[in-house]
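Not every chain is included here, but those present sit where they belong.
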């Protein structure tokens, strides 16, 4: 127990349905202490489906995995492919970084970083997704390494990023880290 | 579409079942672009239920809402009720704060804080839950206000907390904030 | 075959659920040549139900049986309880009778009938309901008997009434009959 029966229209493909049954199982087990062994979730296909006086032949499409989308964005930023990364951003996108005014464009971020370090890289320890109403929040955290402006190296400095993903685009990024704890000259 | 039919044993109560259908709907809509209007989730009760050669008469109990548990913990910490707060902690609990070595006991945290500010308070902007296999991660973020050691006040300093909740207890807390960006004397 | 499983919130009562399974069986058997013996329809209750981001605790109420409502209306008309009958009429109600301009008020009908017969009564042979989108059409047909203006009696004259019922009120009545075929002096 519990048994969860999901009725879908056909056409989603195995990857999407797999993600669906996995997430529904996790959501369920966040509410009741059901063991994994007793949590059964499956998808069945409707042959014909009507709601709201309309017979529908196709469901709303699969959504990209939000944390995969964030990984792709972060990879492009790491490679300084700003044009590529910008394609992930929703209109009205804003970034909030420690000690910086809100920024809207990735070029601003790069420019601002130049006043703090020569180079910075990320090692990811974990990605978490929080599934909301029309928005998925992705958190990733881990450690930063890089080179300060004075040429000295750093590593193991904790960071966390928070991304809001809606309709397949990032509409907001919040960043926290411990750089200021160890920045030379502070 | 989709229609999700959840079979439970009776006995959970309305609050738990409500939380269940809400979360299952969110998990579903994180995978496919189903509109809320077309996402139907309901619970039905099994009268008799057998799995694994055993007839079961009661399912695994309801779990406390992890973010509610975190709110309660943070409230007790705010009130400096360390004994009360400690009841929320799992064996092996560890805290990771900016610029501090890992701490195990709440008293360590209070002591360490005395070296950084006279007083600190939190205003929460958002709580997010990420539902994992046997663990729920709670993120809360917002702003800090308080009084520095030199008596000057601060406010609007961003923070984020990450809590891992398993079996109703907090087993890890990670904290990031921008205090170091604005701490006097840095 | 087929098997039809209807999920409802509890609270409708046995009479409503009985009507529901009967009508769903008839609708089904109007589309496929399923024998009654192989047509299974049942209602199960959802314990908790969410759609459109809302947990609902009560479904849309039972509707009065449209043909019962028409019978009641016709009974009141037969008894010349015009005030009682008028309570069944929707705003904008119109009546269409043979050889008469459209009428809006029951008093008009009574007045108009005075020019055609001294008395008229109905014997119902059949009631049929046609279930539409937001409207149920009720047909009743049978024979008229009564007394002409010249005092001679008539009987066995065919009639049919068509009523449109929406939201529990009659919004239109159409009447056909063979009175003109046998009316004295025609």
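Here the chain labels run A, B and C in written order, and each chain numbers its own residues starting at 1.
Just so it is clear, a contact is a pair of C-beta atoms (placed from the backbone, for glycine too) under 8 Å apart; a residue touches a chain by one contact, two chains touch by 3 or more.
Since we're looking at a predicted model, the values are computed, not measured.
S.K.: Report the copy count for the entire assembly; 3 chains are displayed in place.
M.R.: 6
Keep this in mind: only the chains that are shown with their structure count from here on.
S.K.: Give the chains in contact with both chain A and chain B, ordered by label.
M.R.: The common neighbours do not exist; no chain touches both.
S.K.: Since chain B and chain C are copies that touch, is their contact same (over half of the numbers shared) or different (under half)?
M.R.: Mostly different residues: under half of the interface numbers shared.
S.K.: Take the average of all CA coordinates in chain A, do the same for chain B, and state the distance between these two points in whole angstrom.
M.R.: Each chain's C-alpha centroid was found; their separation is 19 Å.
S.K.: Show the residues in chain B shared as contacts by 2 or more other chains, in ascending order.
M.R.: Within chain B, the residues that touch at least two other chains are 5, 8, 20, 36-37.
S.K.: So in the complex, the part of chain B that touches chain A is made up of which residues?
M.R.: Listed in rising order, the residues are 1-9, 12, 16, 19-20, 23-24, 26-38, 46, 49, 51-52, 56, 59-63, 66, 96, 98-99, 128-134, 136-137, 139, 141, 158-160, 162, 174, 176-178, 180-182, 186.
S.K.: Would you tell me which residues of chain C are touching chain B in their complex?
M.R.: Interface residues on the chain C side: 7, 44-53, 55.
S.K.: Quick one: in the complex, what on chain B touches chain C?
M.R.: That would be residues 5, 8, 10, 14, 17-18, 20-22, 25, 36-37, 39-45 of chain B.
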